[in-house]
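One protein chain is absent from this view; the other protein chains keep their places.
Entry: subunit A
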Amino acid sequence: MAREKSSKDNAQALFHSLRSAYAATPVNLKIIDLYVGFAVFTALIQVVYMATVGSFPFNSFLSGVLSCVGTAVLAVCLRIQVNKEFKDLPPERAFADFVLCNLVLHLVIMNFLG
């Protein structure tokens, strides 16, 4: 009983400390995190849809999922480069790179969609 209680306490303490640490991050980073979450969520929806309906135009499925995963990954890279603690790269340059990579990503997706 005591062990279960302590592990539950542990989980709660973990959850609280994570929450408080996260609340301290700046707002622009939270927006990027929201975007990443949205992209991953969209990818999951697509995978569930594929599991129910079948994967016939496989290239369309791949292009859809990879566009979500791609923008999520690029947004995480943007977050890394914008975060003041890790880099001394001007944020405009980071954002310009982000836009360029997204442009290339979506052009390839358009070609691959079929």
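The rule is simple: a contact is a pair of C-beta atoms (placed from the backbone, for glycine too) under 8 Å apart; a residue touches a chain by one contact, two chains touch by 3 or more; residues count from 1.
Heads up, the rule we're going with is that contacts and distances are computed from a predicted model.
Missing from the rendering is one chain, named in UniProt as "dolichyl-diphosphooligosaccharide--protein glycotransferase" (options: "DNA-directed RNA polymerase III subunit RPC3", "Pantothenate kinase", "dolichyl-diphosphooligosaccharide--protein glycotransferase" or "Cytochrome b-245 light chain"). The set of subunit A residues touching the chain not shown comprises 10-11, 13-14, 17-18, 21-22, 58-59, 62-63, 66, 69-70, 73-74, 76-77, 80-81, 86-87, 89, 94, 97-98, 100-101, 104-105, 108-109, 111-112.
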